[in-house]
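Only one protein chain is missing; all other protein chains are in place.
Naming follows writing order (A and B), and every chain is counted from residue 1.
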């Protein structure tokens, strides 16, 4: 599960990047063919991403034109009939809230686990520990959903009720129409477990690359292990951790089946609430719930419009990650 | 680098494993039958009155698509049919009524299953009846085949018998009645001690024919009490759960919960089922009472097009007025005679008492005798 590679930010083990190619290119037929194929493959990727955007947009526009509610600020979702009214405000909120909760939980734990594996675990434990956490990534999301609903969810009822009761004055913990444990809160917890292995795996890779000289230098100055980590390992790994977190966030934003199984839907016209203990749908789960009834272009278009927003959202998250990393690079270069 | 051979071996092993997707068997005849609704063997006795005629067994493949409401019934019938005629493979794809009709009209499937008959008025630029006529080059027939009773399931400790009527149900599902000991509920249930538990209504969050038919009932029988229009997506209040299993689970886990769900889910989860007062007394949900409701439906089509106009507001004594009918939509005349013979063979069995009593065991209701005769006649007239 190494989606974003560290390799495009760090040079190879030998410290230099491969030869700048053109000097070695001979202009022979074979070279032109192979080089062309490679460029072609790159172009396919660029083309695919562009096509995704364009196609989704072209399918969404007719439905958006017919939409009688404000697409960005409405909380309604009724896509059939002659007077469709749909908007994404609630979808956006549930998507962002559940993903941020997941991120808030998974990032600190993920970093700690990565540090544990790279710096704390006894030698016999560190490898098995790493593969154990990686195993989590092998569990398909539908299983997380079922487990969350049948096994884990009921056990969170206590803490959810406790928060509702004691912190209910705070908008994020307010009691809502959803009485059971199948709330945004539960989805956030399960999402956290789902993205933990991604964040751990990537952070681990960066931490492991901390130059030994830095670590030994800190220790030689008399630093404790924790101080060595705080001053050598963490600063070194920061960009990697940020990109890991962003990748995890992207995964959480787009997670479909688990969320669909976990969160209760709300009735139309339910008052908007900021609370973790509310129900609702994320972009992805809304699309999946509607998938059985894609029978008219208008309905399909409305769901595709939601998909498009999700696409843009993940696009933005990725772009931010890129910018953070690039800027840091430029800043320190 | 020196060890790439080992890696190649691993790769080969992986690819070989993938390629080994070789053989397997579809033959599951020797399996045992279990389940809460009793064993299949008892069914042959129940269906003895009018056993399926010994049709010749065609071989081939039939593809059908549509309503998910009849999925379990369809599978059960296909299984039984294949015990007689093993050479006809029948696939059913429960993608929803609208998709089924669309696929049928596009010629992609041999017949469709739908919770509503082909529409005669224009919707999204298409008149379904005309499109079907064009596809078949003959009129398409709606054959009612499966009756799916919808239970009003609740979870209320100590209340074994609960009577509700349409206006009360409408009020409950619109959040106007919020506790179980509300005077309106109490008025229908004299002699029953109702707790002051809060009512928690659950609805289907996915689009479904069950929701559509339940709201049709609320609208028709509840008068002005139900504000929304009948639709596949829920317009009332409550908490949404995905699929029938979702709502049934939720009610099971929630004291004070109530929902509308297919009979089989209410039975399997051992949920309480409310009796419905249709204006002439409380009616329990049984095959008999739902059959009476279907029998009150007026024939809405011509000749062998057996579309039914369900009278949700019926006041017929002993009729349980919440349920849905799934039609199989077929071409009356098919250019492909062999295909039509396959369809005919299967539907003949589907309409037989044997098949109908089979599906009764898993929570559907058999067609009332009168309707069943008409359907059998219509199937016989397919050519």
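Following the convention adopted for this analysis, a residue touches a chain if its C-beta (ideal position, glycine included) is under 8 Å from a C-beta of that chain, and two chains touch if they have at least 3 such contacts.
Here, contacts and distances are computed from a predicted model.
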The complex's invisible chain, by UniProt name, from "Phosphate transport system permease protein PstA", "Nucleoside ABC transporter membrane protein", "Ferric reductase like transmembrane component" or "Cytochrome bc1 complex cytochrome b subunit": "Phosphate transport system permease protein PstA"
Hidden-chain contact residue, picked from the options A:153, A:179, A:237 or A:279: A:237
Residue among A:79, A:113, A:163 or A:245 touching the omitted chain: A:113
Among B:200, B:243 or B:292, the residue in touch with the chain that has been omitted: B:243
Touch list for subunit B against the chain that is not drawn: 1, 3-4, 6-8, 10-11, 13-15, 17-21, 24-37, 63, 72, 75-76, 79, 82, 89, 91, 93, 95, 103, 106, 108, 243-245, 248-249, 264-265, 268-269, 362
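What we mean here is this: only the chains that are shown with their structure count from here on.
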Whole-Å separation of chain centres (CA-atom averages), subunit A against subunit B: 38
Subunit B - residues contacting subunit A, complex: 68, 95-96, 98-99, 101-102, 124, 198, 200, 203, 205-207, 231-242, 250, 253-254
Contact set on subunit A toward subunit B in their complex: 78, 80, 154, 177-180, 182, 260-261, 264-270, 279, 281, 289-290, 292-298
